[in-house]
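Next up is a structure, given as structure tokens.
Here the complex is missing a single protein chain, while all its other protein chains stay put.
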Amino acid sequence: MGTISLEHSDRLYWLGRYTERFFTTLKALGRVYDSMLEEKSGYQDYLACFALEDTYSDSKEFIRSFLFDDSNPNSAAFSLERAYDNGIVLREEISTDSLSFLQMAKDTLKRAEQSSNVRMSLLPLEDILYSFWGCINEHIYDDEIRNIIYIGKTIERLDMYIRLKYPFDAVEKEFVRLCKNLNRVPKGTPYRYSTKYLSELVEILGSESDYEKGGVKATQALCCLFETSEAAV
Amino acid sequence: MVQLKQGQFMQAVGNAAEINELLRRYGVKFGIYKNGVFNEQFFPFDPIPRVITAEDFCSIEKGLVQRVNALNEFLYDIYHEKKIVRDGIVPEDFIYISKGYLAQCEGITPKNRIYSHISGIDLVQAKDGEWYILEDNLRIPSGASYPLIARELTRIAAPNAFEENNIVDNRGYAELLKETMENANCGGIRAILTPGRYNAAYFEHSYLAELTGSVLVQNDELFVEDNILYHRTYSGGKTRIGVLYRRISDEYLDPLTFLPHSLIGIPNLMEAYRSGNVGIVNAPGNGVADDKGIYYFVPKMIKYYLGEEPILKNAPTYLPFYEDDMKYVMEHLETLVIKDVAEAGGYGVVFGSDLSKEKLEEFRKTIIAEPRRFIAQEVIDFLDLPIVEGEDTVMRKADLRAFVLSGEKTKVWASGLTRFSRNPDSFVVNSSQGGGFKDTWVLSR
Partner (left out) sequence: MKQVNFYYCAKLTFDDYVHNHSFALRVIPPETETQRLLSCSLNITPYVSTQQTVDAFGNNVTSGYLKGDHRFLDFEIKGAAQVDHTKHRTDYMPCYLYQSQYTKPDDALKEFYTEIKRECTGTVADRAEYLCAALANTVVYEKGHTGTDTTAAQAFLLKRGVCQDFSHILISLLRMDGIAARYIAGLAFCDGETHSWVEFWTGDHWEGIDPANNCLVNDDYIVISQGRDFRDCAIDRGVMFGSYTKQLQLVRSILS
């Protein structure tokens, strides 16, 4: 097609971000769920990562809310709805097939809510999400356009990993991946990085000790990565 | 009409639940507003197809091509010399009181003189097997995407039916649409203009964009500069659009020419169009030809422009505007269906049989006072089609929307949208009223 509007490029970026947020949230919650088998209140650490208050009566309520409650902006269901919202207006860019996996994910999540073994019934979501990404890769021919969605995806993953205090080697790998994607963005387009904030990130994520100290600063820098104020210089 | 052996599509019937599930997954939905809240509703699919024999289709095809060609001639004539009015075939009043007539389109000649590129012609089959034209839709007929995606899935669900019968593949619609758009292209990319995802037919807009390789756009991504229509790209550049398949109504198309307060239009689009720099599919102003009042004259148009006898029949229609017809309508009002020319979308339709004696008398007076406002038609005894309801098969009213595409040649899509009513007493086969759709199989022999 070769032509893409600002609105659609935004949609692609956020489709990448929300799909990834859904996926990482799901995996992280799986781990919380797992740890809670022995320890009934293991979820406070998770809340602390996002500076959220504990308003939940027990771990069951927490898990229900963070998985299925689409009015909770930190839930998996919320992210998936937003991913779908962005995807639905990108049909001709990402294909009906890709979109159908998001619908399938929504259906699967809905069914899991009714299931007696929630984790078991969430398992197919992993397959569905990998299929979604495979489909995206297959159907978007324009590298520049495909890259926008991957930038959204890697930014989100890095942001989530840092917030969830993932180990340095996992974060470092994702950062290298992000840098590769960022370098593919042509100058003068909306997803061209700001040199200032990229250098900040390079500094913080350069060594394990800096990473452990500078997590909050790193997420802030990620937030500003596409600020255009320096474009005039 | 031939009946296929039940067994041949029972496979599909057996898999109906899965087909519907898949259709839902692929997004076959339409949006509706209920109490101000937007909801996406699934468009239910019935697995028993409507079957049209090769012989039947052959005459329908010829009839539709003839009809659409005449309608295109009519549109050119109305916006230019108006010979048909001068020669007394169509009374002037019927043209100029029609809401669909747009004086702003006078003198504009679209590329290749085609006005109605995509025509949706609604037909019904009567119990005696005869096909009748119910209405022409020459503005933005929708619905082609549903049978298109359903076919993809029924071929998987009921392979036997496709092996054992000679069913014409309908999946070439996208190619046909692309050709049609290219034929109207004035130099540039193809784009489909949608009012947005909260439009009832958004699925169709996006699906057709995907299948035809067109850019799906909204008005704020477009602008007209130096009478050329452009798509504004994310990097600050612009891409020229050569043909715009717009899915918004005429009045909203250009706020500088039509409704000044339209928020979904493109300012100066009409200037670009008038200058021949962009094709608009379908042409603005087509409403004058698919008006209920004009319907009566279509068979006369066929004779007038093409010198041919109409192949497909109109439902028997009377215009109280003419004295003889008025007399007939007055005498038979209780058996006729009366349509208000100015209304659309199922509104303003009254069945004489539903009215009390007093109401009939009142209505007669209204017709006498405003004879041009109404048309009257005989009620056609529809041929009912079987639909699956739970474990049973029940008979319901259904119509057929045939799609006729006018590019280099006028072609009829060998399929169509068969809509049915769930309500056994209803003649209204509208998706927003809980109806569903069927695939339409055209046999090759």
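First chain written, first letter: the chains are A and B, and each begins at residue 1.
As a working rule, a residue touches a chain if its C-beta (ideal position, glycine included) is under 8 Å from a C-beta of that chain, and two chains touch if they have at least 3 such contacts.
Because the structure is predicted, anything quoted here is derived from the model rather than measured.
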For the chain that was dropped from the view, give me its touching partners among the shown chains. B
The one residue from B:V65, B:V85 or B:I140 touching the chain left out of view is B:V85
Which listed residue, B:G31, B:P267 or B:P371, touches the chain dropped from view? B:P267
Contact residue for the chain not shown (choose from B:I114, B:A174, B:A201 or B:V224): B:V224
To test your reading of the contact rule: which positions on chain B touch the chain that is missing from view? 82, 85, 92, 95-97, 101, 103-108, 223-227, 255-257, 260, 267-268, 271, 274-275
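Heads up, the rule we're going with is that only the chains that are shown with their structure count from here on.
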Which whole number of Å gives the spacing of the CA centres of chain A and chain B? 43
Provide the residue numbers of chain B that touch chain A in the complex, in ascending order. 24-27, 189, 197, 202, 206-207, 209-210, 213-218, 220-221, 231-236, 239
Residue ranges of chain A touching chain B (in the complex, touch as defined): 1-9, 88-89, 91-92, 95-96, 99-100, 103-104, 107, 186, 188-190
